[in-house]
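Supplied in structure tokens, the structure appears directly below.
All protein chains but one are shown at their positions in the complex.
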Amino acid sequence: MFLVADGVVLVVALDRVITILLNGLQQGAIYVLVAIGLSIILGTLKFVNFAHGALYLIGTYAGLLVTLQIQPTGGRLADWGYATLGLGWGFLAALVIVPVVVFVVGLLMERFVARPFYDRPDTDQILLTFGLAIVVQEVFKILFGGQSYNFARPAWASGPVHLPVVGAFPEWRLYVIGITAVVVVLVYALIEYTDFGLVVRAGTRDAEMVQLLGIKLSRPYLMVFGVGAALAGVAGVVGGPLYAVNPNIGTEVLVPSFLVVVIGGVGSITGAVLGGILIGETLAILVAVAPQWSQVGIYLLAAIVLLARPQGLLGTEEVAP
Amino acid sequence: MRETVDDDTESFTDARAELQIHRNSDPVNLRLRLRYDYAGTRQTDSGADTSDFDPADRTTVSTEADFVVNDRVVFIGGIGLTHADDTNGSDCVRYSFREVFNTTMSAQALAPVVTDEYGDDLSFYQLYADYNWGQSQQESMNTYFTEAGWSQIDSVATPLGTSDFSSFLSQVPRDEADVLFLNHYGLDGANSLSQAIDRGLNEDVEIVMPLYNRPMAQAASGAIDGVFGTAAWDSQIDNEPSNQFTQAFQDEYDRIPSGVAQLAYAQTLQYAAAVERAGTFYPPEVIRQLEDYEYDNIGMGPETMRACDHQAHRAVPVVRGLPEDEQEQGQFFEIVELTPRDEIGYGCDEGPAAECDLGPYE
Amino acid sequence: MSLLELTDVDAFYGESHILRDVTMGVEEGEVCALLGRNGAGKTTTLRSISGTRPPEVRAGRISFKGEDVTAMAPEDISARGISLVPEERRIFPNLTVAENLHIAEVSENRSNTVGRSLGQVQVEHVGMTTEQVYEEFPRLGERKTQKAGTLSGGEQQMLAIARALKQNTDLLLLDEPYEGLAPQIIADVEDAIRRISESGTTILLVEQNAIAAMDISERCYVIDQGSIVFEGTADELRDDDDTRDRYLGV
Partner (left out) sequence: MSDEPTETADAAEDGGAVVERTRRRFPSWSRAVESEWFVVGATTVAVALFPWLFARAPVVSDLLNGYQDLASLILIWGIFAMGFNLLLGYTGLLSFGHAAFWGGAAYAAGLFSTQVSSSPLLIVAAGTVFAALLAWVLGFVALRRGGIYFAILTLAFGQMMYYMALSPLSGITNGENGYTDVEVGQLFGSFHLRYPVPGLDWLLGTWQYVFVGAITVLCVALAYRVLNSPYGMVFRAIRENEQRAEFVGLNVWRYKLMAFIISGSLAGVAGSLFTIHGSYVPLESLYWTTSGEVVIMAVLGGVGSLFGPILGAGLYLYVENITSGIRELTVPLTDVVLLDGFGAYWHLILGLVFVAVIVLFPRGIWGLFRDVAAGIRRLGGGRR
């Protein structure tokens, strides 16, 4: 294998390449989960949700509290006497419960935040959800403190697994890739093969025409928002154990996820998957080749794609708001 | 005392001097202020409750030196949370004092304990955060462990802003290296250590975190089990001032103080005491009172705030992470050794101090 | 009682007053044409009837089968049996032909997660089945797995009409169905409209192409600057040179 960096040809062992690609895939996976929701909400509802990262944040903390028991030392909860908090039901429970919880949060958000703003200019939507994101982040900071919590990986998936060629690889990261793949396939099937998905896809293109066909859009819109939110919740649960958990993770995941959406194309699930993998791999490869440029690289990638193909790689011009 | 202050409008254009601590974890909440309201002479009003302050990750304030020079505000000891050598070496300034130990001292304290534990003639591999402190720390580790007979395989920089270290960790030659030094601080350290364990690196190599702090330990949780490092202060240090502070803090805030909380309070008192000795807030006088001052009241044993480089020479606690089930609120380490100050440090003409030129008093 | 009645309808786009006192009716079973120049208010009339916003109907009343539908949402009006084949067809290019047709059934599929009960509305007759559509428009049957965006203009028009017919349509609103089509395709579309009419569906046809419209319709209205300026049979309009000349340019 050859990689070219700064004009120098490097000979890289196969196992290194595969490890890098796996790392990229795993990092991209979280962005994919967050970006799909962001993308279908933006594509279908034409609603710009800067608070989507807050849903990830809610998902992670909810996952933490369902899975483990924590000692919230820094925040108000501790002052109010909650020395220990959490259900400690384990990870699988979280994987089931959290998406439902965040789904409900998404429904409430659609009803009380998004819906009154559908007719407002998108700058107003950005401002509103940006403000909301700050509020949610601060509420978590006040309740749980600004410090980081450890979201332990489930015992059955912590530590390394020994793969052929690659060698030791963190087992949890394989689960992240696997769970993401399953969820993406489920969402894809929901959108491609159900009447709900049909209405969503049609509504993405021409909402008025869908209504003229006798279909009331408020309920599918509600569902889209709920599903998008639930996906952010799933991302929060599976992504939580990867990094230390603190109130800033929501905004940290939001910005790259927006890049994924615009790279892949608004409203396109396959676009979000492609965009997420591209960003993840770009990060992983640059880290291996030119680490200083890794963060600059993803923004550069997004800017180039946006300028060369404004509707995104798999997006269509008409959908772009 | 009020008069002296008013005469000094040149350095204090207002009734408050602001000391700023920059934290990277949260650029919006950039500033934490410790206000010295000198209408009430020694009242220390911590603008934002310092006890709540957890320097969540890389807390570097080598920049404070420049505030200091321009604002003519005395920056004292612990306010400089950075442990980098340069701060009291080539970047030292008359107006800044540092209580915390630097990377040279933490490497000096670690080397005997760690080599004693893991054996002689081992080879080590380093990852370090690519900024002032990280560079300084990895240099010090290399110097003192090489001196102790170990050999370095490689030392790799990780750029700031990295939260996923998997690509770097996958490059660690687990068959060749015996020990891995993770020169990451705070949240970065929590992430890199957890990810290293998750990758199973601890099956093949011993991991050392040269510098611990509490938020890092809290976020890394079980991952710190058995991992050696140094810490600025810990409530388990058993001496009169430490116990007194721990008790007072617990009475007020109902929790065990972190190293940073201790530092903030101890340094505020140091400053206040220096002002009292000087009888003025006029910085050059306060500075003269602080220089070469001997004290033994902040819980780290006898200390000297050296005049030649404004670096406190003091003991360094070497700690080892506790397993998760033994960790309690505020207790994450066992203290392996409190390396006394005469076993570490350097003369005014050696090491970082040799590069220090403090500049004028006024 | 006419099937569809507009009484003194005034419609606005923002501050712009578009329709002024429009009164017209469509009788059950007929093909009625609404003619006028570009910008005369034809499409605004159809949008007002179908309930899409804008325009905003600020005065007057629109009733269908005797029921006031003026303030209703488009999906509710559609559920009552009015289907629109809009200008420029507006088929869903990202869906296949079969999906474009299927979506017209979704609203009636009550077990569907997104479907809803039609409530008080009586569904008197169901729309065409997909098989009937393919029988009627064999070209669509041949292309049913193709994305609708890849169809030709004429095929897209057929698809738009077929989609409307799959609803329980009592009144079909056709907005400029001939626009942009080649002459022989226009004949095909005309043919289709005749057959639909013969099957008992009432049609309101909006056209700029007065000659073609007069061929197919029984009664005509002419609209100009938002007001109805002529009402009569197609023959009467054919004889009224003055009106044709002033308002239609033919």
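Some notes on this structure:
Should a chain be cited, it is by its letter among A, B and C, assigned in written order, with residues numbered from 1 in that chain.
What we mean here is this: a contact is a pair of C-beta atoms (placed from the backbone, for glycine too) under 8 Å apart; a residue touches a chain by one contact, two chains touch by 3 or more.
Everything numeric in this text was worked out from a predicted model, so none of it was measured.
Of the candidate positions A:V17, A:A93, A:L108 or A:I142, contact with the unshown chain belongs to A:I142. Of the candidate positions A:L21, A:V104 or A:I134, contact with the hidden chain is made by A:I134.
Contact residues of subunit B toward the unshown chain are 9-10, 13-16, 18, 22, 24, 27-31, 33, 35, 45, 47-49, 52, 58, 60, 62-63, 65-67, 70-71, 130-132, 159-161. Summarising the interface, subunit A meets the missing chain with residues 42, 48, 76, 79, 116, 119, 121-124, 126-128, 130-132, 134-135, 138-139, 141-142, 251, 255, 258-259, 262, 291-293, 295-296, 299-300, 302-303, 306-307, 310, 320-321.
One rule holds in what follows: only the chains that are shown with their structure count from here on.
Taken pairwise by the contact criterion, the protein chains link up end to end in a single open path, with no chain closing the loop.
The most centrally placed chain, judged by C-alpha centroids, is A.
Measuring from the averaged C-alpha position of subunit A to that of subunit C gives a distance of 43 Å.
The mean-CA centres of subunit B and subunit C are about 77 angstrom from one another, to the nearest whole unit. Looking at subunit C, no residue sits in touch with two or more other chains.
By the touch rule above, subunit A contacts subunit B in their complex via residues 16, 19-20, 23, 26-27, 71, 73-74, 78-79, 83, 145-150, 152-153, 158-160, 168-173, 242-246, 248, 252, 283-284, 287-288, 291-292, 294-295.
Of all residues in subunit A, only 194-196, 198-199, 201-202, 204-206, 208-217, 219-220, 223, 316 touch subunit C in the complex they form.
Here subunit B touches subunit A in the complex through residues 25-26, 52, 54, 56, 130, 157-159, 161-164, 166-168, 170-171, 174, 187, 190-191, 194-195, 197-201, 203, 215, 218-223, 254-255, 329-330, going by the rule given at the top.
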